[in-house]
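A single protein chain has been removed from this complex, and every other one stays in its place.
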Amino acid sequence: MKLSIDQIAQALDLPQGKIERWIRQGRIPLVRHDTICTFDQQTLERWALQHDLKFHPHRKPQPECMQADDISLTAALRNGGVHHGVSGEDTDAVFQAAVERLAIIPALSKPHLVQKLIEREALTSTGIGKGVAIPHPREPESLGVESPAVAACFLEAPIDFNALDSRPVSVMFILLSPSVQMHLQLLSRLSYCLRQETFIAFLDRKPDETALLAQLSQMESPCEPSDRRQP
Amino acid sequence: MYTQLFHIFRNTPLGRETFLQSLYFCKQMGATPVVYIPQHIKFLMYFDNDVVQIDLDDSYLTDPATAEAHAREMLDHHELQHKFFAPKNFTASTLPDIPTNFDFMCCPRSVSDLSSKIGLGYIGPRVRRIVTSARFPVLVTSPVFKPWTRLAVFFGGSANALNALKLGLRIARETGTPLDIFTQAEKRSRKDYEAIIRDHHLAEEVKQLDARWVFFEKGSFETNLYEVPHDALVILGAFGHGLIRNLVFGSKMEKIQSTVSNNLLIVGPHYTAGL
Partner (left out) sequence: MRSPISWRLPASWYVFRSDDRLLLIIAGAMVGVCSGVAAVALNQALVAVLGWLRPYRTEAWAFLLPALGAALSSLFLNKIMREGAGHGVPEVIYSVSRYGGLMRFRSSFSRLISSCLTIGSGGSAGPEAPIVMSGSAIGSNIARVLGLNDRQRVALVGCGAAGAISAIFNAPIAGLIFAMEVILGEWAASNLIPIAIAAVAGTEISHLLQGKQIPFSHHHFEIGSIDVMACIGLAVFTALASILLTRSIRTIHHKADGIRLPAWLRAAGGGCTVGLIGLYLPVVLGEGYHAIREMMEGQFAPGLGLVCIAVLAKILATALTLGSGGSGGIFAPCLVIGSFTGLAYHRALVYLWPGVDWVQEGCFVLLGMAGLISGILQAPLTGIFLIIEITGGYEVILPLLIVSAISTSLCHYFEPASFYLKDLVEKGQVLRPGTDARVLADLEVRELLETDCITVHPDMLLRDFVDIVKQSRRNLFPVEDRQTRQFQGVIYMDDIRPYLFDPLMYDTVLVGQLMNARVATVSPDDDVVDVLERMDADRLFNMPVVANHRFLGMISKSTLLDQYRKELMVQTYHLNR
(Lines give C-alpha, C1' and ligand atoms only; values in the text may rest on other atoms or scores of the structure.)
Protein backbone atom coordinates (compact mmCIF):
# COMPACT_ATOMS: atom_id res chain seq x y z
CA MET A 1 0.00 0.00 0.00
CA LYS A 2 1.22 3.49 -0.76
CA LEU A 3 0.34 6.73 0.94
CA SER A 4 2.02 10.08 1.19
CA ILE A 5 3.56 11.12 4.49
CA ASP A 6 0.89 13.64 5.32
CA GLN A 7 -1.81 11.04 4.69
CA ILE A 8 -0.06 8.65 7.05
CA ALA A 9 0.34 11.38 9.64
CA GLN A 10 -3.39 11.98 9.38
CA ALA A 11 -4.23 8.28 9.54
CA LEU A 12 -2.22 7.89 12.74
CA ASP A 13 -3.28 11.28 14.11
CA LEU A 14 0.32 12.35 14.68
CA PRO A 15 2.34 15.36 13.55
CA GLN A 16 4.02 14.89 10.19
CA GLY A 17 7.45 15.78 11.55
CA LYS A 18 7.20 12.94 14.00
CA ILE A 19 6.41 10.40 11.29
CA GLU A 20 9.35 11.61 9.23
CA ARG A 21 11.64 11.28 12.21
CA TRP A 22 10.33 7.83 13.06
CA ILE A 23 10.95 6.66 9.53
CA ARG A 24 14.48 7.98 9.70
CA GLN A 25 15.03 6.32 13.04
CA GLY A 26 13.51 3.08 11.87
CA ARG A 27 10.83 3.02 14.52
CA ILE A 28 7.90 2.57 12.18
CA PRO A 29 7.58 -0.08 9.44
CA LEU A 30 7.47 2.31 6.49
CA VAL A 31 9.82 2.69 3.55
CA ARG A 32 10.04 6.20 2.24
CA HIS A 33 10.75 7.51 -1.25
CA ASP A 34 10.64 11.27 -1.26
CA THR A 35 7.14 11.98 -0.05
CA ILE A 36 5.59 8.59 -0.74
CA CYS A 37 5.71 5.76 1.76
CA THR A 38 5.38 2.11 0.89
CA PHE A 39 4.13 -0.25 3.57
CA ASP A 40 2.22 -3.37 4.31
CA GLN A 41 -1.10 -2.38 5.77
CA GLN A 42 -1.35 -5.35 8.12
CA THR A 43 2.15 -4.81 9.46
CA LEU A 44 1.45 -1.16 10.07
CA GLU A 45 -1.87 -1.88 11.74
CA ARG A 46 -0.23 -4.43 14.01
CA TRP A 47 2.53 -1.96 14.78
CA ALA A 48 -0.01 0.74 15.60
CA LEU A 49 -1.88 -1.62 17.89
CA GLN A 50 1.31 -2.57 19.71
CA HIS A 51 2.12 1.05 20.31
CA ASP A 52 -1.30 2.09 21.45
CA LEU A 53 -1.97 4.09 18.31
CA LYS A 54 -4.79 3.82 15.81
CA PHE A 55 -4.35 3.58 12.09
CA HIS A 56 -7.33 4.77 10.05
CA PRO A 57 -6.22 5.27 6.44
CA HIS A 58 -9.16 7.51 5.63
CA ARG A 59 -9.48 9.59 8.72
CA LYS A 60 -10.78 13.07 8.00
CA PRO A 61 -8.84 15.94 9.50
CA GLN A 62 -10.46 17.06 12.72
CA PRO A 63 -12.53 20.21 12.35
CA GLU A 64 -10.69 23.16 13.81
CA CYS A 65 -13.64 24.31 15.88
CA MET A 66 -17.05 22.77 16.46
CA GLN A 67 -19.59 25.06 14.89
CA ALA A 68 -22.35 25.98 17.24
CA ASP A 69 -24.96 26.10 14.51
CA ASP A 70 -24.50 22.52 13.36
CA ILE A 71 -27.98 21.51 14.43
CA SER A 72 -30.96 23.65 13.78
CA LEU A 73 -33.99 23.55 15.99
CA THR A 74 -36.18 23.39 12.92
CA ALA A 75 -34.53 20.20 11.72
CA ALA A 76 -34.79 18.69 15.18
CA LEU A 77 -38.43 19.55 15.40
CA ARG A 78 -39.03 18.00 12.02
CA ASN A 79 -37.47 14.82 13.41
CA GLY A 80 -39.58 14.84 16.54
CA GLY A 81 -42.82 16.13 15.10
CA VAL A 82 -45.65 18.23 16.50
CA HIS A 83 -48.31 16.40 18.48
CA HIS A 84 -51.66 17.83 19.50
CA GLY A 85 -54.08 16.68 22.12
CA VAL A 86 -51.71 14.67 24.26
CA SER A 87 -53.76 13.55 27.21
CA GLY A 88 -52.98 12.49 30.72
CA GLU A 89 -53.78 13.18 34.35
CA ASP A 90 -50.27 13.61 35.69
CA THR A 91 -46.74 13.87 34.33
CA ASP A 92 -46.18 10.11 34.15
CA ALA A 93 -49.28 9.55 32.10
CA VAL A 94 -48.47 12.48 29.85
CA PHE A 95 -45.00 11.14 29.19
CA GLN A 96 -46.45 7.75 28.42
CA ALA A 97 -48.88 9.22 25.94
CA ALA A 98 -46.31 11.51 24.33
CA VAL A 99 -43.65 8.85 23.88
CA GLU A 100 -46.25 6.57 22.28
CA ARG A 101 -46.58 9.12 19.51
CA LEU A 102 -42.86 9.50 18.84
CA ALA A 103 -42.13 7.89 15.51
CA ILE A 104 -38.35 7.95 15.75
CA ILE A 105 -38.22 5.82 18.90
CA PRO A 106 -38.54 2.07 18.25
CA ALA A 107 -41.44 0.53 20.09
CA LEU A 108 -39.15 -1.63 22.20
CA SER A 109 -37.27 1.25 23.78
CA LYS A 110 -40.32 3.38 24.48
CA PRO A 111 -40.86 2.12 28.04
CA HIS A 112 -37.18 2.75 28.68
CA LEU A 113 -37.48 6.35 27.50
CA VAL A 114 -40.54 6.94 29.61
CA GLN A 115 -38.68 5.58 32.58
CA LYS A 116 -35.77 7.91 31.88
CA LEU A 117 -38.05 10.94 31.57
CA ILE A 118 -39.73 10.13 34.85
CA GLU A 119 -36.40 9.68 36.56
CA ARG A 120 -35.22 13.05 35.32
CA GLU A 121 -38.47 14.68 36.36
CA ALA A 122 -38.02 13.31 39.86
CA LEU A 123 -34.77 15.22 40.25
CA THR A 124 -36.19 18.65 39.57
CA SER A 125 -39.11 19.76 37.52
CA THR A 126 -38.44 20.50 33.87
CA GLY A 127 -41.31 22.95 33.88
CA ILE A 128 -39.47 26.15 33.11
CA GLY A 129 -42.42 28.47 33.55
CA LYS A 130 -44.93 30.25 31.36
CA GLY A 131 -46.73 26.97 30.83
CA VAL A 132 -43.83 25.25 29.08
CA ALA A 133 -41.89 22.12 30.07
CA ILE A 134 -38.86 20.57 28.43
CA PRO A 135 -38.65 16.96 29.62
CA HIS A 136 -35.52 15.07 28.59
CA PRO A 137 -33.53 12.04 29.72
CA ARG A 138 -30.50 12.71 31.86
CA GLU A 139 -28.02 10.68 29.81
CA PRO A 140 -29.09 11.47 26.27
CA GLU A 141 -26.51 9.19 24.68
CA SER A 142 -27.95 6.09 26.41
CA LEU A 143 -30.99 6.15 24.14
CA GLY A 144 -29.14 5.56 20.92
CA VAL A 145 -30.95 8.22 18.89
CA GLU A 146 -28.99 8.97 15.77
CA SER A 147 -30.00 12.55 15.09
CA PRO A 148 -31.32 15.12 17.51
CA ALA A 149 -35.08 15.39 17.84
CA VAL A 150 -37.47 17.78 19.52
CA ALA A 151 -41.07 16.74 19.90
CA ALA A 152 -43.55 19.51 20.57
CA CYS A 153 -46.53 18.12 22.50
CA PHE A 154 -49.59 20.29 23.09
CA LEU A 155 -51.50 18.87 26.05
CA GLU A 156 -55.18 18.33 25.94
CA ALA A 157 -55.54 19.89 29.35
CA PRO A 158 -52.89 21.77 31.31
CA ILE A 159 -51.46 19.69 34.13
CA ASP A 160 -49.47 20.55 37.21
CA PHE A 161 -45.74 20.11 36.53
CA ASN A 162 -44.55 21.53 39.82
CA ALA A 163 -43.06 24.27 37.65
CA LEU A 164 -40.94 27.18 38.80
CA ASP A 165 -43.75 29.65 38.57
CA SER A 166 -46.35 27.05 39.69
CA ARG A 167 -48.31 27.57 36.52
CA PRO A 168 -49.77 24.45 34.94
CA VAL A 169 -48.02 23.29 31.79
CA SER A 170 -49.78 23.14 28.48
CA VAL A 171 -46.85 22.63 26.06
CA MET A 172 -43.99 20.11 26.35
CA PHE A 173 -40.84 20.01 24.22
CA ILE A 174 -39.26 16.59 24.61
CA LEU A 175 -35.55 16.84 23.83
CA LEU A 176 -33.71 13.76 22.53
CA SER A 177 -30.14 14.00 21.31
CA PRO A 178 -27.28 11.63 20.56
CA SER A 179 -24.80 13.48 22.79
CA VAL A 180 -24.74 15.82 25.74
CA GLN A 181 -23.13 18.49 23.60
CA MET A 182 -25.99 18.48 21.11
CA HIS A 183 -28.46 18.39 23.93
CA LEU A 184 -26.97 21.56 25.37
CA GLN A 185 -26.98 23.25 22.00
CA LEU A 186 -30.61 22.35 21.43
CA LEU A 187 -31.49 23.51 24.89
CA SER A 188 -29.72 26.79 24.38
CA ARG A 189 -31.55 27.42 21.14
CA LEU A 190 -34.89 26.45 22.56
CA SER A 191 -34.46 28.59 25.62
CA TYR A 192 -33.59 31.55 23.42
CA CYS A 193 -36.90 31.12 21.61
CA LEU A 194 -38.85 30.61 24.79
CA ARG A 195 -37.53 33.84 26.23
CA GLN A 196 -39.49 35.75 23.55
CA GLU A 197 -42.92 36.77 24.77
CA THR A 198 -44.23 36.65 21.21
CA PHE A 199 -43.25 33.01 20.88
CA ILE A 200 -45.05 32.10 24.11
CA ALA A 201 -48.12 33.87 22.87
CA PHE A 202 -47.78 32.03 19.57
CA LEU A 203 -47.58 28.70 21.41
CA ASP A 204 -50.73 29.52 23.37
CA ARG A 205 -52.57 29.47 20.05
CA LYS A 206 -51.55 25.81 19.63
CA PRO A 207 -50.26 26.20 16.05
CA ASP A 208 -50.06 23.26 13.67
CA GLU A 209 -46.79 21.74 12.48
CA THR A 210 -46.33 23.92 9.39
CA ALA A 211 -46.94 27.13 11.29
CA LEU A 212 -44.65 26.14 14.13
CA LEU A 213 -41.84 25.16 11.79
CA ALA A 214 -42.17 28.36 9.86
CA GLN A 215 -42.12 30.41 13.03
CA LEU A 216 -39.08 28.58 14.35
CA SER A 217 -37.06 28.82 11.17
CA GLN A 218 -37.87 32.50 11.02
CA MET A 219 -36.67 32.94 14.59
CA GLU A 220 -33.59 30.84 13.97
CA SER A 221 -32.40 32.63 10.87
CA PRO A 222 -31.00 35.62 12.75
CA CYS A 223 -29.79 33.19 15.33
CA GLU A 224 -26.17 33.42 14.12
CA PRO A 225 -23.68 33.76 16.94
CA SER A 226 -22.76 37.36 16.19
CA ASP A 227 -26.34 38.66 16.30
CA ARG A 228 -27.56 36.51 19.07
CA ARG A 229 -27.11 38.93 21.90
CA GLN A 230 -30.00 40.67 23.52
CA PRO A 231 -29.70 43.98 25.24
CA MET B 1 5.12 29.67 8.04
CA TYR B 2 8.54 30.43 9.41
CA THR B 3 11.44 30.14 6.99
CA GLN B 4 15.07 30.31 7.97
CA LEU B 5 18.17 30.73 5.87
CA PHE B 6 21.44 29.53 7.32
CA HIS B 7 24.46 31.61 6.53
CA ILE B 8 28.06 31.08 7.61
CA PHE B 9 29.52 34.51 7.99
CA ARG B 10 32.92 35.17 6.49
CA ASN B 11 34.45 38.39 7.73
CA THR B 12 36.06 39.40 4.44
CA PRO B 13 34.92 41.59 1.54
CA LEU B 14 34.05 38.44 -0.40
CA GLY B 15 32.04 37.22 2.55
CA ARG B 16 30.25 40.54 2.64
CA GLU B 17 29.04 40.11 -0.93
CA THR B 18 27.77 36.63 -0.11
CA PHE B 19 26.08 37.91 3.00
CA LEU B 20 24.39 40.75 1.11
CA GLN B 21 23.11 38.17 -1.34
CA SER B 22 21.68 36.13 1.53
CA LEU B 23 20.07 39.17 3.04
CA TYR B 24 18.52 40.10 -0.28
CA PHE B 25 17.11 36.62 -0.60
CA CYS B 26 15.70 36.78 2.94
CA LYS B 27 14.21 40.18 2.30
CA GLN B 28 12.47 38.89 -0.83
CA MET B 29 11.26 35.69 0.79
CA GLY B 30 10.44 37.10 4.21
CA ALA B 31 12.85 34.59 5.70
CA THR B 32 14.89 34.92 8.85
CA PRO B 33 18.64 34.81 8.36
CA VAL B 34 20.36 32.57 10.89
CA VAL B 35 23.93 33.76 11.03
CA TYR B 36 26.75 31.57 12.23
CA ILE B 37 30.02 33.29 13.00
CA PRO B 38 32.39 30.33 13.18
CA GLN B 39 34.56 29.97 16.24
CA HIS B 40 36.11 26.76 15.02
CA ILE B 41 37.61 25.96 11.68
CA LYS B 42 35.48 22.86 11.20
CA PHE B 43 31.99 21.69 11.97
CA LEU B 44 29.76 18.71 11.32
CA MET B 45 26.38 18.59 9.70
CA TYR B 46 24.36 15.50 10.50
CA PHE B 47 21.92 14.85 7.68
CA ASP B 48 19.38 12.06 7.47
CA ASN B 49 21.75 9.45 6.22
CA ASP B 50 25.09 11.15 6.08
CA VAL B 51 27.38 13.22 8.18
CA VAL B 52 29.40 15.89 6.43
CA GLN B 53 32.42 17.49 7.96
CA ILE B 54 33.01 20.98 6.69
CA ASP B 55 36.52 22.32 7.02
CA LEU B 56 36.22 26.01 6.50
CA ASP B 57 38.73 28.04 4.63
CA ASP B 58 40.96 30.01 7.02
CA SER B 59 39.45 33.30 5.91
CA TYR B 60 36.26 32.43 7.80
CA LEU B 61 38.07 33.06 11.03
CA THR B 62 39.50 36.40 9.96
CA ASP B 63 39.41 38.99 12.70
CA PRO B 64 36.73 37.46 14.93
CA ALA B 65 36.63 40.62 17.04
CA THR B 66 34.89 42.65 14.35
CA ALA B 67 32.91 39.84 12.73
CA GLU B 68 29.76 40.22 14.77
CA ALA B 69 29.77 44.00 14.49
CA HIS B 70 30.13 43.74 10.72
CA ALA B 71 27.31 41.26 10.46
CA ARG B 72 25.05 43.29 12.71
CA GLU B 73 25.70 46.43 10.73
CA MET B 74 24.43 44.83 7.55
CA LEU B 75 21.51 43.12 9.28
CA ASP B 76 20.38 46.37 10.83
CA HIS B 77 20.72 48.14 7.52
CA HIS B 78 18.34 45.64 5.96
CA GLU B 79 16.04 45.80 9.00
CA LEU B 80 15.70 42.05 9.04
CA GLN B 81 14.63 39.89 11.91
CA HIS B 82 17.66 37.74 12.48
CA LYS B 83 19.23 35.23 14.74
CA PHE B 84 22.82 34.53 15.61
CA PHE B 85 23.49 30.86 15.82
CA ALA B 86 25.56 29.43 18.64
CA PRO B 87 26.17 25.68 18.45
CA LYS B 88 24.66 23.72 21.31
CA ASN B 89 26.11 20.29 20.64
CA PHE B 90 29.70 19.34 20.09
CA THR B 91 30.95 16.04 18.72
CA ALA B 92 34.38 16.97 20.03
CA SER B 93 35.37 20.06 21.92
CA THR B 94 36.44 21.91 18.77
CA LEU B 95 33.94 20.26 16.49
CA PRO B 96 30.45 21.77 16.81
CA ASP B 97 27.37 20.17 15.25
CA ILE B 98 25.25 22.40 13.05
CA PRO B 99 21.59 21.45 12.80
CA THR B 100 20.23 20.72 9.36
CA ASN B 101 16.60 21.69 9.70
CA PHE B 102 16.86 25.04 7.96
CA ASP B 103 14.78 25.92 4.94
CA PHE B 104 17.65 27.31 2.89
CA MET B 105 21.37 27.52 3.21
CA CYS B 106 23.67 29.97 1.55
CA CYS B 107 27.05 28.76 0.34
CA PRO B 108 29.69 30.40 -1.75
CA ARG B 109 31.01 28.10 -4.45
CA SER B 110 33.53 26.74 -2.03
CA VAL B 111 33.82 26.79 1.72
CA SER B 112 36.92 24.74 2.36
CA ASP B 113 39.35 25.77 -0.38
CA LEU B 114 41.15 28.99 -0.96
CA SER B 115 38.82 31.67 -2.17
CA SER B 116 41.20 32.38 -5.04
CA LYS B 117 40.07 29.13 -6.64
CA ILE B 118 36.46 30.21 -6.73
CA GLY B 119 35.34 30.72 -10.27
CA LEU B 120 32.85 29.56 -12.80
CA GLY B 121 32.78 25.85 -13.24
CA TYR B 122 34.08 25.15 -9.78
CA ILE B 123 31.92 24.03 -6.90
CA GLY B 124 33.83 22.73 -3.93
CA PRO B 125 33.45 19.09 -2.82
CA ARG B 126 31.90 20.04 0.53
CA VAL B 127 29.25 22.21 -1.09
CA ARG B 128 28.47 19.27 -3.37
CA ARG B 129 28.11 16.97 -0.38
CA ILE B 130 25.75 19.44 1.27
CA VAL B 131 23.62 19.67 -1.87
CA THR B 132 23.52 15.88 -2.17
CA SER B 133 22.48 15.24 1.42
CA ALA B 134 20.45 18.26 2.40
CA ARG B 135 16.72 18.51 2.63
CA PHE B 136 16.99 22.24 1.92
CA PRO B 137 17.92 23.97 -1.33
CA VAL B 138 21.35 25.57 -1.38
CA LEU B 139 21.81 29.15 -2.55
CA VAL B 140 25.12 29.36 -4.39
CA THR B 141 25.86 33.01 -4.76
CA SER B 142 27.51 34.93 -7.56
CA PRO B 143 30.89 36.38 -6.62
CA VAL B 144 29.51 39.89 -6.32
CA PHE B 145 26.19 40.91 -4.82
CA LYS B 146 23.58 41.08 -7.55
CA PRO B 147 19.90 41.60 -6.85
CA TRP B 148 17.65 39.39 -8.91
CA THR B 149 14.33 40.49 -10.31
CA ARG B 150 13.34 37.39 -12.24
CA LEU B 151 13.36 33.67 -11.66
CA ALA B 152 14.67 31.14 -14.17
CA VAL B 153 13.80 27.52 -13.58
CA PHE B 154 15.54 24.83 -15.58
CA PHE B 155 13.17 21.99 -16.20
CA GLY B 156 14.34 18.81 -17.83
CA GLY B 157 11.52 16.55 -16.78
CA SER B 158 13.32 14.59 -14.03
CA ALA B 159 12.03 14.24 -10.49
CA ASN B 160 14.67 16.66 -9.35
CA ALA B 161 13.65 19.19 -11.96
CA LEU B 162 10.06 18.87 -10.79
CA ASN B 163 11.18 19.78 -7.29
CA ALA B 164 13.06 22.72 -8.72
CA LEU B 165 9.94 23.80 -10.55
CA LYS B 166 7.86 23.49 -7.39
CA LEU B 167 10.39 25.61 -5.52
CA GLY B 168 10.40 28.15 -8.36
CA LEU B 169 6.63 28.38 -8.25
CA ARG B 170 6.72 28.82 -4.50
CA ILE B 171 9.26 31.64 -4.68
CA ALA B 172 7.39 33.27 -7.55
CA ARG B 173 4.21 33.13 -5.52
CA GLU B 174 5.76 34.49 -2.34
CA THR B 175 7.84 37.22 -3.92
CA GLY B 176 5.69 38.11 -6.90
CA THR B 177 8.70 37.83 -9.21
CA PRO B 178 8.11 36.86 -12.84
CA LEU B 179 9.07 33.30 -13.63
CA ASP B 180 10.69 31.84 -16.75
CA ILE B 181 10.96 28.14 -17.38
CA PHE B 182 13.78 26.93 -19.62
CA THR B 183 13.81 23.53 -21.24
CA GLN B 184 16.36 22.11 -23.62
CA ALA B 185 14.29 19.73 -25.69
CA GLU B 186 16.09 16.41 -25.96
CA LYS B 187 14.42 13.60 -27.87
CA ARG B 188 11.11 14.70 -26.43
CA SER B 189 8.68 17.26 -27.70
CA ARG B 190 7.13 20.19 -25.92
CA LYS B 191 3.97 18.15 -25.43
CA ASP B 192 5.81 15.54 -23.40
CA TYR B 193 7.11 18.14 -20.99
CA GLU B 194 3.68 19.73 -20.68
CA ALA B 195 2.26 16.30 -19.94
CA ILE B 196 4.74 15.80 -17.09
CA ILE B 197 3.72 19.09 -15.57
CA ARG B 198 0.07 18.27 -15.94
CA ASP B 199 0.55 14.83 -14.37
CA HIS B 200 1.96 16.48 -11.29
CA HIS B 201 -0.84 19.02 -11.04
CA LEU B 202 1.45 21.96 -11.65
CA ALA B 203 -0.01 23.15 -14.96
CA GLU B 204 -2.69 25.23 -13.28
CA GLU B 205 -0.23 27.11 -11.17
CA VAL B 206 2.21 27.62 -14.03
CA LYS B 207 -0.62 29.25 -15.88
CA GLN B 208 -1.80 31.31 -12.93
CA LEU B 209 1.64 32.77 -12.38
CA ASP B 210 1.85 33.54 -16.07
CA ALA B 211 5.18 31.79 -16.39
CA ARG B 212 7.03 32.14 -19.68
CA TRP B 213 8.18 28.79 -21.03
CA VAL B 214 11.24 28.93 -23.25
CA PHE B 215 12.05 25.86 -25.32
CA PHE B 216 15.45 25.42 -26.84
CA GLU B 217 14.86 23.13 -29.73
CA LYS B 218 17.97 23.94 -31.71
CA GLY B 219 21.52 24.74 -30.86
CA SER B 220 23.76 23.55 -28.06
CA PHE B 221 22.78 24.03 -24.48
CA GLU B 222 25.72 26.32 -23.70
CA THR B 223 24.95 28.80 -26.45
CA ASN B 224 21.29 28.77 -25.57
CA LEU B 225 22.13 29.73 -22.01
CA TYR B 226 22.70 33.27 -23.28
CA GLU B 227 18.92 33.58 -23.22
CA VAL B 228 18.85 33.39 -19.46
CA PRO B 229 18.29 36.95 -18.16
CA HIS B 230 21.34 38.36 -16.42
CA ASP B 231 19.33 39.39 -13.39
CA ALA B 232 17.57 36.08 -12.81
CA LEU B 233 17.86 33.75 -9.85
CA VAL B 234 18.50 30.41 -11.51
CA ILE B 235 16.70 27.49 -9.87
CA LEU B 236 17.72 24.01 -10.89
CA GLY B 237 17.85 20.43 -9.73
CA ALA B 238 21.28 19.05 -9.04
CA PHE B 239 20.74 15.71 -10.74
CA GLY B 240 19.26 14.55 -13.97
CA HIS B 241 18.29 11.23 -15.40
CA GLY B 242 21.52 9.28 -15.56
CA LEU B 243 22.16 5.95 -13.94
CA ILE B 244 24.66 7.40 -11.49
CA ARG B 245 22.35 10.29 -10.82
CA ASN B 246 22.81 10.29 -7.08
CA LEU B 247 26.59 10.16 -7.24
CA VAL B 248 27.67 12.99 -9.52
CA PHE B 249 25.87 16.14 -10.49
CA GLY B 250 23.93 16.09 -13.71
CA SER B 251 25.61 17.28 -16.90
CA LYS B 252 23.13 20.13 -17.32
CA MET B 253 23.82 21.29 -13.83
CA GLU B 254 27.56 21.31 -14.50
CA LYS B 255 27.09 23.20 -17.74
CA ILE B 256 24.89 25.79 -16.14
CA GLN B 257 27.17 26.37 -13.19
CA SER B 258 30.17 26.75 -15.46
CA THR B 259 28.46 29.05 -17.94
CA VAL B 260 26.08 31.26 -16.02
CA SER B 261 27.37 33.61 -13.35
CA ASN B 262 23.93 34.26 -11.87
CA ASN B 263 22.91 33.28 -8.39
CA LEU B 264 21.96 29.63 -8.32
CA LEU B 265 19.46 27.92 -6.07
CA ILE B 266 20.25 24.24 -6.27
CA VAL B 267 17.72 21.61 -5.28
CA GLY B 268 19.19 18.31 -4.14
CA PRO B 269 17.64 14.85 -4.33
CA HIS B 270 16.43 14.95 -0.72
CA TYR B 271 14.50 18.18 -1.07
CA THR B 272 10.93 17.25 -0.22
CA ALA B 273 9.05 20.42 0.63
CA GLY B 274 5.77 20.45 -1.24
CA LEU B 275 4.16 23.34 -3.03
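Odds and ends about this structure:
Should a chain be cited, it is by its letter among A and B, assigned in written order, with residues numbered from 1 in that chain.
One rule holds for everything that comes next: a residue touches a chain if its C-beta (ideal position, glycine included) is under 8 Å from a C-beta of that chain, and two chains touch if they have at least 3 such contacts.
What you see is a predicted model, and the numbers here were worked out from it, not measured in a lab.
Only one of the listed residues, A:I36, A:A93, A:V180 or A:A214, touches the absent chain: A:I36.
The chain not displayed touches subunit A at residues 14-15, 17-18, 21-29, 31, 33-34, 36, 38, 40, 43, 50-53, 64-68, 225-226, 229. Where subunit B meets the omitted chain, the residues involved are 1-2, 32, 42, 44, 46, 49-51, 53, 55, 81, 88-95, 97, 159, 246.
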